[in-house]
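The structure appears right after this line, and notes come after that.
Yeah, one chain of the complex is gone here, protein chain that is, but the others are all in their spots.
Per-chain residue numbering starts at 1, and chain names A and B are given in the order in which the chains are listed.
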Amino acid sequence: MADSALDVSQLSRRFDQRQILDHLDLCVAPGELVAIVGESGSGKSTLLNLIAGLDTPDAGKILISGQDLAVLDDDARTRLRRARLGFVFQSFHILPHLRVGQNIELPLVLLGVAAGERQQRVAELLAAVGLADRAASLPRELSGGELQRVAVARALVHRPVLVLADEPTGNLDAETAAMVMRLLVTQIRERGAAGVLVTHSAAAAALADRALLLSQGRLHPQNLAVG
Amino acid sequence: MLWIWWQLIIRYAWTYRLRSAVQVLAITVGVALGYAVSLINTAALAEFNAALREINGEADAVIEGSRAGFDEQLYARVASDPGVQLASPVLATDVLVAGSADEYPPRLTVLGIDVLRAAPLSPTLMGDASLSGEREASRFAIFGDGILLSPSALERFKLQVGDSLTVQAGSGTVELKVRGTLPGVRPGSLLGVMDLGFAQWRLGALGRLTRIDLRLADGVSLETLRARLALPPGVNLAGPDATGARLANLSRAYRVNLNVLALVALFTGGFLVFSLQAQATLARRAQFAWLRAAGLERGQLKRLLIAEALAIGAVGSLCGLFAGAAIAQAALTALGGDLGGGYFNVTRPALGFPLLTAAGFAVLGVLAAVAGSYLPAHEAAHTPPAAALHAGGEEDVLRPLGRIWPGLVLLGVAAVLLSLPPVSGVPVPAYLAIAAILIGAIALQPRIARLLSRPLADWLQHARVGTRAPTLLLAANRMVQAPGAAAIAMAGIVASFGLMVAMGTMVSSFRGTLDGWLVQVLPADLYARVGLSMTDAWLSPADMQRIRTHPGVLRVEFSRATPLQLAADRAAVVVVARTIDATDPGAALPLVGRPLAWQPDQPPPVWVSEAMVDLYGARVGGILHLPLAGGLHPFIVLGVWRDYARQFGSVAMRAEDYQRITGDSTRTDAAIWLRPGVRAADVSRDLLQTLDSREVIELRAPAEIRALSLRIFDRSFAVTYVLEAAAILIGMIGVAATFSSQAMARSREFGMLRHIGVTRGQILRVLALEGALATLNAIVVGLLAGLVIALVLIRVVNPQSFHWSMQLIVPLELIAGLIAALLVCATGTAAIAGRRATGSSPLRAVHEDW
Partner (left out) sequence: MLSRRRLLLTLAALAAPASRAAISYPQVLPRALVFPQDFGAHADFRTEWWYLTGWLGDRQRPLGFQLTFFRSRTDVDPANPSAFAARQLVIAHAAIADPARGSLLLDERIARTGFGLAEAAGGDTDVRLSGWRLFRDAETDTYHAQIAAREFTLGFKAVAGAPPWLQGEQGLSRKGPDPLQASYYYSRPQLKVQAQLSRGGKVEDLAGIAWLDHEWSSAALAPDAVGWDWVGMNLDDGSALAAFQIRSKQAGQPPVQTYAALRGASGSVQLVAPVDVRFTPLRYWNSSRYRSAWPVAQRIRIGTRVFETRPLMDDQELDSRLTTGAVYWEGASQLLEAGRPVGRGYLEMTGYVAPLTL
C-alpha cells in the first residue's frame, strides 16, 4: 500500500502553560485536499509549522510520504521540505527584489534543476496562474491577488507531494480571495499533490475534499454545506 | 547556489545600493589608509636601504664606530688581515650646507673614500666630471681637493659643476669646489663624495675613519674575523644589513604606530559593516525564514550571508588598494617619505607596489567585512523560521547582544594583555588590549544603554514632562525596550569616538608634557647651537671666547653632544657633556624620581634618559660602561631624566669628566644668560656678525625653540589627525546608514503610529530624540573606553615604543567639541533618515525599503 502523503499521529505541542495540540491525528492521502478550520489561536499555524518541520513536537509522530520527521536533523528536514513540500502564506513572502519569474524559479534552483527545465516549468506555472505576461515584473508592481498567485505557482513549481497553505487568502478581498482559492485548489488537484489548507473561510473549506475543525487541540470532522 | 547568491545577494546589493556603497566604502577607506601608510613606510624604508646600499655598496661586512669614528690605524690592521680580501676605508660625515635658507636645513652626507678601493664595492659612488668645463690634464685630479655631488644635491643647493659649496666642518666653514656629479646615485639622495685624504683634512677629521667596508676572503665568517680583529670598544663588525636593521629599529615604533592608526580605520569599518549587515539581515529575516521553509539549509544560508560579506570585502578591498596607492602617491609628493616624522633623510622615495602587501591588506579588508557580518549571519541562520515568518520579535534576535559576559571577558583579556611585555620593541599586546577594550565596551553598550535609559523612561512615565513630551517618552522607552538596535547603530561610533578620544588625549598629554619639559630645559635667555645634532661641527675656542666676553652676556654654559654607538643594530645614543652640579643635578636636568648622591670614591657620575633604562638596562646605582676615546670607561648612574629630544637614549655627564676622559674640549651648544635689560635679539645680531661659525650657527630664544619644537611636533602628528578624522568620518557615515535603515525597517511601526494619530513631525522628533539618546549613550561608552585606551597609550604603548613617560592631560575642549559635533550629526542624521522613512503613505508600509 502506498504511504499517505501525510500521517500525523498523537501529536502534542505546548506553549508556555497552554496545550495547543493534544494527541492530534491526521492522515492525508496522496492527492487529497484537507481543509482545517478553527478559531484564532486554536493552533492551526502551529500544526502547519510542525508538519513543515519548522517546529518540533513535544510528542507524537509526523510522517511525510512515510518519512518520519523525528529521525531527521535540521538539514535533512530542510532537504525534505525542499523536495516534497510547497508553501503558501497569508503574507505572500514574495522576495521583493527578485522578479516574478525568479521568485517562482527559486525552489527549482534549490533543488538543482537544470536551467532549461526551470524556464519551461516556470513558464508553465505562470500560464497556469494567469500571469504569463508578468514574468519580468517586480513584486512591487503586482496587486495582492497577483502576488498570492505567484506564491501558488511557487508552491507547486517543484511538484511537491504536499502543499501547506496558511490562510492563503487572509490578506485579500472577498472576490480576489475566492478566485485565488479556486486557483490554488485546482492547481493542487491538477498536479496530483495532497494539500493541507488552513483557513477560517467556510467557502474556502468547502472546496476541499474534507474539512476538519481544530478545537481543544484535536481535529474534528466537519460537515460543510456546499455553497 | 551561485544562482541564489547572484539573485539574492547581488540583486539585493543593487536594490539597496546606497547601503551597499556605504559598506563597501567603509572597507575601502580602511584598506586604503592601511595600504597607503604601509606603502609609504615601505617606500621610505626601501629608499633608505637603497641609499644605504649606495653608500655601503656591495660589502660583505662593515666595521663601524659611532659618528665620532675611530683611529685610522685600525684600517692598517684590518686591511692586512688574511681574512680580508678588500678593505675600503670611509669617513662618513653629515655636514650642514651654509647659506641654505630653509628652516630645516638639509644635511649633506659627505663620504670620504679611497676611490681605488671603493670602486669594486660601491660602483654607484664613482663620479663623472665630464660636465666640468676645464678638463685638467692631470690623471691624479681624482685624488685632489673638491667634491662630487649627487644630482639631487646639486639641485637642492642650486649648484653647478665648477661652483663652490660652503659647508660647516669642525669649528669653521670650508669651501669645496664642486668637481663633478655622481650619476649613479639615486634621485633624492643628498650625497657628496670626496677623496678620503682631503675629506680628513678639510672636514677636520685627521686620523679618523667612521667605517671600513670589507669584502671577505672565501670561507671567512664574521665570527672568526670578529674574534681575530679584537676591535676596540664602540667599534663593531657587522654584516651588511646591520645599518638597515638599525634604521628599521629606529623607526619601527613610529611606523607600527602609524600602521595601527591606519588599521583603526579598517577596524571601525568592520564595525560599520557589522552595523549595516545586522540591520540588513534583520530587514530580510522574513525572506530568510521563507527560504529556510522552502528548503535552504542553515549552513547554506550562513554561507550565503558570509559570501555577501566576502563580496563587500572584496569590492571594498579592491577599491581600497587603488585608493591607497593614490593616497600614498599624493602623500609622498606632499609630505615626504616619513610623513613629517623626521626619521628619514630622504627626499623623494619611489613608490613600489608589492603584491604581497596588497594581498595582505585585501585579506584584512575581506576579514574585517566577514568579521563584521559573521554575527548577523550566524544569528540569521539560527533564527527559527517559524517565528520569523510572522512579523515582530526583531529585538529577540538581538537579545544575545544584551549578554553581559562577553564584554566582561574581553575587558579581562585586555587586563591580562596589558601585563605582557612588548614583542621585539613593539607593544603588540597593548594594541591587542586596546582592541579588546573597544570590542568589550561595544559589547557592554546595550546593557549600559538600558541602565542609563530605564531611570529616564521611568521618570518620564510619572513626571509631567512625560505627558507634555510624549515623543521623549516614546524615544526613552525604545532605548529601554530595544537597546540592541541602538547598540548596532552605534558600534562604529563607539569605536571611532573612543579611539579619537584616546588619540586626542595621548597627543594632548604628549604635547603638554613636552611643552612643560621645554620650559624646564630652556632656562637661559639665548641658545646657540652649531650644526644639528647629527652633524660633525663644533664651536671654535675663539667663538666660545667671543660669546663669553660679549658685554651683554652674564653667564654661558657650554655643552658638547656626541653620538655614541652602543649596539650595532640600534640607533646611536647621545652623550651630553655639560655643566652639572653633582650635588644638585635637578638644577640642570628634568629628573624623573629622586637621584642618588655622588660619593667621590665612585666612578664619575652620569644621569641617563628613560630610553637608556628601557633599551640598555641602565639602572640608578648601577655602573654603565661607555666607549669613549677608544676605551671602555665605567660611570655610575645617579639618576634618570626625561629627554624628549633624543628618543634612542642619552647620557648626561659633567663636562669636566667628559673632557678629562676624551681630551675633547670642543663644545657644540651654548646656553647664554643675559645681563638685565639686554635684549636677546641684539646679542644674537652681534654674535651673528662676529662668530666664525656665523654661517651655520643657530641662535634662538627659548620661546622660538619652543615654538619650533611644537611645530615639529604638530607636523609629525598631522598624519595621525588625518587618520583619526577618517575613522570618525566612517563612524558618522555608519550612523547615518544604520539609522536610515532602522527607520525604514520600522516604517510599519510608524504607519501604525500615524494611524493612531501621531503626527509626522512627532515621529521625526521621536527619531531625532532616539538618535540623540543613542548617541549620548555611545558617547558615554566611547568616552570611558577612550580614556582607558588613552591611559594604555600613555602608560604602556608610549613607554614601550618611544621610551618616554608623560602626564595625562585630557583635552577637554577637543572632547567637548567632538561630543557636540557627534550629537548634532547623529540627531540630524536620524531625523533625515526618518523623513525618508515616513515620507511615504502609511499604507505603503508593506514595502520595507530604504
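The working rule: contacts are C-beta pairs under 8 Å (C-beta built on N, C-alpha and C of every residue); 3 or more make two chains touch, one makes a residue touch a chain.
Keep in mind the model is a prediction, meaning the values are calculated, not measured.
J.: Indicate each shown chain that the hidden chain touches within the full complex.
T.: Across the whole assembly, the hidden chain touches B.
J.: Just one of B:3, B:201, B:616 or B:673 touches the chain that is missing; which is it?
T.: Checking each option in B:3, B:201, B:616 or B:673, the one touching the absent chain turns out to be B:201.
J.: Which residue from B:89, B:269, B:407 or B:605 sits in contact with the chain not drawn here?
T.: Of the listed residues, the one touching the omitted chain is B:89.
J.: From the listed residues B:116, B:451 or B:725, report the one that touches the chain absent from this view.
T.: In the full complex, the listed residue that touches the missing chain is B:116.
J.: Write down which of B:83, B:180, B:316 or B:446 is the residue touching the left-out chain.
T.: B:180
J.: Provide the residue numbers of subunit B that touch the chain removed from this figure.
T.: Its contact residues with the unshown chain are 72-73, 75-76, 79-80, 89, 112, 114-117, 119-120, 123, 126-130, 132, 134-146, 148, 162, 164, 175-177, 179-180, 183-184, 195-198, 200-201, 206-207.
Keep this in mind: only the chains that are shown with their structure count from here on.
J.: Could you please state the distance in Å, as a whole number, between where the Cα atoms of subunit A are centred and where those of subunit B are centred?
T.: One centre to the other, that is 63 Å.
J.: Along subunit A, where are the residues that touch subunit B in the complex?
T.: 45, 49, 52, 54-55, 74-75, 78-79, 81-83, 85, 87, 89, 91, 93, 95-98, 102, 106-107, 109-111, 140
J.: So in the complex, which bits of subunit B are touching subunit A?
T.: 3-4, 7-8, 11-12, 14-15, 286-287, 289-299, 384-386, 389-391, 847-849
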